[in-house]
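The complex appears here minus one protein chain, its other protein chains still in place.
Each chain gets a letter, A, B and C, in the order it is written, and its residues are counted from 1.
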Amino acid sequence: MHRERFYTLSASCPDRVGIVARVSGFISSHQGWILETALHAQPPDEDEDVGRYFMRIEIRADSLPFMLAELRERFQPIAAEFGMDWKITDSAVKKRVVILVSQQEHCLYDLLARWQSRELDVEIPCVISNHETFRGFVEWHGIPFHHVPVAPDNKTAACAEMRRIFEEARGDAMVLARYMQIISPELCAACPGRILNIHHSFLPSFVGARPYHQAWAKGVKLIGATCHYVTAELDQGPIIEQDVIRIDHSDTVADMVRYGKDIEKTVLARGLRYHLEDRVLLHGNKTIVFR
Amino acid sequence: MHRERFYTLSASCPDRVGIVARVSGFISSHQGWILETALHAQPPDEDEDVGRYFMRIEIRADSLPFMLAELRERFQPIAAEFGMDWKITDSAVKKRVVILVSQQEHCLYDLLARWQSRELDVEIPCVISNHETFRGFVEWHGIPFHHVPVAPDNKTAACAEMRRIFEEARGDAMVLARYMQIISPELCAACPGRILNIHHSFLPSFVGARPYHQAWAKGVKLIGATCHYVTAELDQGPIIEQDVIRIDHSDTVADMVRYGKDIEKTVLARGLRYHLEDRVLLHGNKTIVFR
Amino acid sequence: MHRERFYTLSASCPDRVGIVARVSGFISSHQGWILETALHAQPPDEDEDVGRYFMRIEIRADSLPFMLAELRERFQPIAAEFGMDWKITDSAVKKRVVILVSQQEHCLYDLLARWQSRELDVEIPCVISNHETFRGFVEWHGIPFHHVPVAPDNKTAACAEMRRIFEEARGDAMVLARYMQIISPELCAACPGRILNIHHSFLPSFVGARPYHQAWAKGVKLIGATCHYVTAELDQGPIIEQDVIRIDHSDTVADMVRYGKDIEKTVLARGLRYHLEDRVLLHGNKTIVFR
Partner (left out) sequence: MHRERFYTLSASCPDRVGIVARVSGFISSHQGWILETALHAQPPDEDEDVGRYFMRIEIRADSLPFMLAELRERFQPIAAEFGMDWKITDSAVKKRVVILVSQQEHCLYDLLARWQSRELDVEIPCVISNHETFRGFVEWHGIPFHHVPVAPDNKTAACAEMRRIFEEARGDAMVLARYMQIISPELCAACPGRILNIHHSFLPSFVGARPYHQAWAKGVKLIGATCHYVTAELDQGPIIEQDVIRIDHSDTVADMVRYGKDIEKTVLARGLRYHLEDRVLLHGNKTIVFR
């Protein structure tokens, strides 16, 4: 966490012999000091010929004899050789997180507390909401607040406006912190793998509206929450993190809503941290999460 | 657990003023010593006028001046007055549990270990299986073993035979301990609220076959198991108990199967204990579980 | 939660025949409508002759033909007959919670978010801190903030001042929301069963300072938090609620601190809710918690 500056290389490529040797050989040839390594070989599915290899490596910045730009340049041929999807990020460059919120405070308060304490060490260039409810609270923290009203007949325009704000803010992640509106397909398509939602059920159970009511009607003994990337298909994006909490017959829907909040904020915060620390790699509609 | 003999009164009725007063007044008027009381008032649903009241009371047998038959007789007018569904059971009369198993051993070993140690203080009049696999193991424990083969063209007959064995054994509960065949509607109808199944997913997710494959394909971060009463509608009966276990991207379907077993046997054992101790009361397709 | 007004009777007394009958008979004789009942018979310890009975009953206020004062007056003879420790509270009278905080924000933000949303439906007459850090944040919420500095040579005086503020605020509960100073024996003695602390370990493990360092040194695989009543003996007061979270070898002390915060705020909020809803009854140095 509060360590020396480091670069994070995250990459995936078709699996074959020699990937780790090549990458770690490159790093050590420049005396790069590895702080943390996570590797995963995903075997091929039944209809695939070759598996896929995933990696995430943290290298201490001051151990390398060159800067980030040159690191990227020098790594490029290796990436090309193995056909990698890859990126290298710099811990000294704070990620920029735009928060979307409606009228429930628990996730917003939770994220801002983490931001205040630098546990969540990011920039929050702004908060966007379809209500004015939290303007005062957000602005007290010195964070700009944008009210983008949403009505049945302006959803596409509202999403376009949010996209404009997000791009102007140079956001790295858009977090739907119990934002109760559906995101337009255009916005989803513009920011693949960058919009995170917290859904108040243990997906794939109880997709859509009023999941706690669905859970109550079904009589389940645990309820949950799911942090996932938003895609055009409602509540079907890649799952990043989930958790559950025990309930019983004496709990009403209102009780579930209350318990659920504790799970929602924790699961969202965990999923967001994994995302911001480049611990989440996509594999089709699933995620590799290097915790 | 290993206490003095007691009677367990479990009952439900339309909610109104005075139920507890009437019942506890009756008990105390005979100097009955209450060991444990659990009560639950379920408010009416939106389409109902009146809620429903559930109770479970353990009374020390030797504190009452009469035997069980007279207790039932004397309680009958109160039950009638409140329109109760009710029963009174005697801890000195061991419940009789018939176990159904196929070719997976984890739930069978687990149940027999609990039975050996008297943690599960029941009679096991027999084990039924569609395979011969566990005959030796079961018979070593001194428990009769019935092989009832199931083929695509004899399912109804096989279920009829199992029903015959269950009735002859005077079974109180039929436990599907990873029994991999579907129970006929006739058998379900003959034993409502007495057949318990362990399903290897966190229902309502992943109904039906190969739930771990479904979970793997979806990329969920937790897998679960569900103990429920068997009804004619596959995997839709009232849920008694559930639990989950964390997995991650590195876990294969085989790993999930392995982790899942630990959850399955624990959830089944818990659900069965609740059932045998008359802690489960039905309310439509849901359960009240007085743990 | 957001229900009709109700009275909560909580009581304990030596166990004997007829307690429930007498209490529920009294309530039903006045047509009192019981919303929720929890009962517990604690058997006698080895060195005791008689066990103890605990109860908590919620009665709908408008179902009774008299007001709270008369309810208490009419119940008094029954309480005397059974030798009860008892109280009756009114859901319409909000509890008053004074929060003590030092320089960590997670519990403070969490409690204020719950208060904002009325999930925590209390008055917060003031926040007290030994630092000025959160004055702005607290005052923004319209809550008075008292700075009571603590130095090695003024601890007793500081605690006396906090007691004065608490009494002036007519506080029902004093919550140490990661307040990093030891409370004086005088203050403990003045408010028995009303001061709640969140300790950042799974007590009784790692009593005292720097529990996460202790946990790291020991190599435990789970860390926890404990909400307990404060008594004069450090970290030894009755435990109200606990929970844990999994860690592994790769987690540093700083990681544990971060994970621990999520457990601390949840466990504190749960313990506080149990306390405020009169769900916690004391039994020696242990608690009965009617969840």
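FYI, contacts are C-beta pairs under 8 Å (C-beta built on N, C-alpha and C of every residue); 3 or more make two chains touch, one makes a residue touch a chain.
This structure is a prediction, so every number in the text was calculated from the model and none was measured.
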Residue among A:G18, A:P65 or A:G136 touching the omitted chain: A:G18
Residue among C:G18, C:P238 or C:G260 touching the omitted chain: C:P238
For subunit A, the residues touching the chain missing from this view: 17-18, 20-22, 24-25, 27-29, 31-39, 41, 63
Those residues of subunit C which, in the complete complex, touch the missing chain: 40, 42-43, 202-206, 218-222, 224, 238-244, 248-250, 252, 283, 285-289, 291
Contact footprint on subunit B, counting only the chain that is left out: 1-2, 36, 104-106, 108-110, 112-114, 116-117, 119, 136-137, 140, 250, 252, 254-255, 258, 261-262, 266, 269
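By our rule, only the chains that are shown with their structure count from here on.
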Whole-Å gap separating subunit A and subunit B, where each centre is the average of the chain's CA atoms: 41
Centre-to-centre distance between subunit C and subunit A (centres being mean Cα positions), rounded to whole Å: 36
Junction residues of subunit A, two or more chains touched: 250, 252
